[in-house]
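One chain of protein is taken out of this complex; the other chains stay put.
Here the chain labels run A and B in written order, and each chain numbers its own residues starting at 1.
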Amino acid sequence: MTIVSSTPNNQEPKSLQPKGWLKYFSFSLDHKVIGIQYLVCGFLFYLIGGALASAIRIELTSPVSDFMPRDIYNQVLTLHGTIMIFLWIVPVVNGAFGNYLIPFYVGARDMAFPRLNAVAFWLIPPAGLMLISSYFITGAAESGWTAYPPLSITTPAAGQIIWILSVLLLGGSSIFGGINFIATILKLRRPNLKLMQLPMYCWAMLGTSILVVLSTPVLAGTLILLSFDIVAHTGFFNPTLGGNVIVYQHLFWFYSHPAVYIMVLPAFGLVSEVLPVHCRKPLFGYTTMVYSIMAIVVLGLVVWAHHMFTSGTPPWMRLFFTIATSFIAVPTGIKFFNWVATLWGGKISLNSAVLFSCGFIINFVLGGITGVALAQVPFDIHVHDTYFVVAHFHYIVYGGSVFVIFSSIYHWYPKFTGRMLDETLGRIHFVITFIGFNLCFAPQHWLGLNGMPRRVAEYDPQFAFVNQLSSVGALLMAISTLPFLWNVISSAFKGPKAGDNPWEALTPEWLTSSPPPVENWDGEAPLVVEPYGYGKKEDQQHSEVTDQSNDFEKTMQKK
Amino acid sequence: MLGLGLIAGGVWSGQNLNPLPIDASTNAPIYDELFKVLFTIGIILFVGMLGLVVFSLIKFRRRPGDSGDGIALEGNLPLEILWTAVPAVVVLFVGLYSYDIYERMGGMQPLSHGGHNEKSIEVEQKIWGGIGSKETSFTNSSDKTISPLPVEVTAMQFAFLFHYPKGDIISGELHVPSGQPVTMKMISKDVIHAFWVPEFRLKQDVIPGQTTILNFTPTKPGRYPIICAELCGPYHGGMRSTVVVEDPDSYEAWFKQNAKEEETPLQS
Partner (left out) sequence: MTISSSVEKKSELEQPQPEEHGDHRLFGLIGFLIADGMTFAGFFAAYLTFKAVNPLLPDAIYELELPLPTLNTILLLVSSATFHRAGKALHQKNSKLCQQWLIITAGLGLAFLISQMFEYFTLPFGLTDNLYASTFYALTGFHGLHVTLGTLMILIVWWQARSPGGRITNENRFPLEAAELYWHFVDGIWVILFIILYLL
C-alpha cells in the first residue's frame, strides 16, 4: 500500500494551512487538529458547566432559596444539564477522541469527509456561545434539559427558542460527525485490515454513530415541532389547543435515552484502549466485547419509556420497558467483567490513566446498579424525579464518562503534545476527584429515597446536613480541577519529552512520532492486526514497532 | 468462602439497613420488600466488583524493576458464558419479581373510575394512567363497608386543590381516614405536576389534558408531605401540601365540620 493510495481526497494542500498553535484557531481539515479543538473547546464548556454546578451546590447548602432567585436557579440547572451533555460529554467522547484516534485505527490519513468534519466542529462554538449568552441577554431556558411542554411553551419564549436553536445546531454537528465516523470506519479502512482486527474504540464509535444517525434526527424533528408551538402557536404539545404532552416525552426520550449511550459507549471504547496498554495484557474477550456493544445499541433503541413510568403510560408499556431496560445490564455487565479479567494477571502500572479507568469501573457499576433498580416500575414510582435519579446519572456521566475522559487525557497527552504529564499531580487529581465525587453524589441517593425532589431550590430542613455534605464534595471536585489544569498547561511547555511511544503500546497511533506528522505517518500506514498483542512476543515488542512490514507477513500467515 | 461472606453481608445489610422513610400506606411495605431485594443484590454486586478491582490492582501491580508483559490471555469462552448467563438470570428474576410487586401494588389493574361511578356523565372521558387498586376493584362488587373514598385533585402552579365530591369539600390539605382506600382523579390546570407522598411510596404525574387516577390505602395516621415532583416553574420547590391520615373517627369529625361549611354557600 502506498502513500498515494491512502491520501485523503480533494483538499487543499495542508501546507497552506496555518502552522504552530495558530492552526488550532483555524478551519483546519486535519483530523488531529479538529480532535484537539473538540477537546479544548469541550473542556472550556466543562468549566462553565462546572461553575454552574457549583452555583447549584451553593444554593443548596441552605434549605431556603437565598443564593439566587428561583427562576434563575431553573435557568442555571437547565444550562448546566444542557452544557454538560451537549457541549462537554458528547463532543469530547465522540468528537475529540473519535477524530483523533479513528483515522489512526483504520490506517487512514484523515477522516472520510474532512471538510464536513471541520464544519461539524465549527457548529459547536457558536451554538454554545449562543446558549450561554441567552442567559445574559434574554434569560436562558428554564424548563430543564428535558424541556417538557407545556412548561417549555409557557416559560419566557426567547430563552427557550435560543435553547432549541443551539440544541438543533449541536444535533446537526453530532449527525455530521456520526456519518463521518461510519464512513471512515467502514470505507477508509486500510486494505487487509479486517473489521474484527480493529481496536475496540472503533467498534464503540461505530455503534455510537449508528445511534446518533438513528436517534438525533428524531430530537431535531421534535424540537422543530416544539418551536412551532412556541412561535406559531400550533398545538402539537399544547393541551389547551388539543395537543398531547406525552407524545413529546416519547419523542424526546427516543433520542435522549440512546443519547446516554452516545455518552458512554465511546467511553467504554476508550477504557478498552487504555487498560490493556497499562496492564500489559490483551483485551479480554474481544469478540464478546464487540457483540455486547452491538447488543447495547439495539437494546438502547427500545427502552426509552423508562423515563416515563409516572407519566401515565399504559401498564403493558411499563412492563415491556422494565424488562427491556433490565436486560441492558447483561451486555454492559459482559464489558465490565471483561475489563476486570483484563486486569487479572496483568502487570498493572498504577498510573493516573489506570486509576481513572478503575475509578470509572467502580463508579459506573454503582450507577448501573441504581439504573437497573430505577428500571423496575414499582421502584421508580417512588424515586422518579428525585435526587436518587440525580445520583444515578451523575454516577454514570461523571463517575463514568468524565473519569474516562480524564483517564484518556492522561493516556494520550504524550501523543497529543509529545510531552509527559506529571504523575504526582495526576494522582493528586485522582484522589481528590474520587473522594469529592463520591462525597458529592453518594449522599444524594439517600436524599432521593427520603423525599427530596430534584430541580428545587428550596427543600425540607431535615435534608440540610446531607446537602451540605454533598456541596463539600462538589467543592472538592472544583478544587481537583486545579492540579489538572496546572498539569496540562505547564507540561505542554516544560514536561519531559515523551518520545514516540512512552507506553510501548501496540495500537497504530503510537507507531508514529509524537505529535504525529500531518499525514499521520511519514511512511506508509502500518498494518496492525493485533492491537492488543501484549505478552505474545516478549522479545519482538520493539521490532514490531519499527519493522512493521516484516511483521506483516508473519501476522498474516498466522491468521 | 469469600463469595459466601459477601452474600451473607449483602443479605444482612439488605435486611438491616433501611434508609427509607416510614411506610404509611398498604403498598409501602410491598415497596420496601422490593427495595430490600434490590438493595441486597446491589450491595453484593457492587462490593464484589469493588473487591475484584481493588484486589487486582494490588495483587497484579507492576513491581519495581519488572518490565515484562502479563499473561497473553485473550479470552475464555466458559467464563464469558458464565458472566452472560448469571446476570441474565439475576435480571430476569428481578424483572419478574418486580412485576409481581407491581401487580400486588395494583399497577396492573385496569383503571376503573372506582368511586367516581356515580358521575356517569364522565364515563366517556379517557383515563390515561396511574395506579389502580386491588381493593377498590374488589370492593366495587361485594364489600360496601370499605368502599373507596373518591377525591378529585386539581394541580396548578403552584398548589394542589382537593375536592371531595361527597360533601363538596374543597381543601388545600388532603385528609384521609386510615384503612380506607382512596381513589383520586387528578387533573392539571396548566403544566405537568406530580403528586408524590414519599411515605406512601407513590407518585403519579398530573398531566394537563389527561386525567390520571391514583389509588392508595393509607395505614398509619400522621401528617406527611405531598410534594410536587415535576418541574413546573419557578416555585416548583414550594409546591407542597400535606396529607393528613387520621383514624376514621377524627376523619369523620373533620368531614362533618367542613362539609357543612361548604354546603352553606352552595345553598344560599
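As a convention for this text, contacts are C-beta pairs under 8 Å (C-beta built on N, C-alpha and C of every residue); 3 or more make two chains touch, one makes a residue touch a chain.
The structure presented is a predicted model; accordingly, all values stated were derived computationally and were not measured.
Hidden chain, full complex: it touches shown chains A. Touching the chain that is not shown, out of A:S215, A:T310 or A:T325: A:S215 (per the contact rule at the top). Contact with the chain that does not appear here is found for just one residue of A:L29, A:A108, A:A375 or A:M477, A:A108. For the chain left out of this panel, the touching residue among A:C41, A:I175, A:I230 or A:L421 is A:I175.
Only one of A:M130, A:I161 or A:L241 touches the absent chain when the whole complex is considered: A:L241. The chain omitted from view is touched by exactly one of A:D460, A:E504 or A:E524, namely A:E524. Of the residues in chain A, those that touch the hidden partner chain are 1-10, 108, 112-113, 116, 175, 178-180, 182-183, 186-188, 191-192, 213-218, 220-222, 224-225, 228, 232-236, 241-244, 247, 250-251, 254, 517, 519, 522-524, 549.
Heads up, the rule we're going with is that only the chains that are shown with their structure count from here on.
Between chain A and chain B, the centres computed from C-alpha atoms are 32 Å apart. Here chain B touches chain A in the complex through residues 19-21, 30-31, 34-35, 38, 41-42, 45-46, 49-50, 52-53, 56-57, 60-63, 66, 68-76, 79-80, 83-84, 87-88, 91-92, 94-95, 98-99, 101-102, 105, 107-108, 128-131, 190-192, 194, 196, 198, 201-205, 207-210, 212, 225, 227-238, going by the rule given at the top. Those residues of chain A whose C-beta lies close enough to touch chain B in the complex are 65, 69-71, 73-74, 142-144, 148, 150-151, 154-155, 239-240, 242-246, 279-288, 310-315, 318-319, 322-323, 326-327, 329-330, 333-334, 336-338, 340-341, 343-350, 354, 358, 361-362, 365-366, 369-370, 372-373, 376-379, 381-382, 384-386, 445-446, 449-451, 453, 455-460, 532-536, 538, 541.
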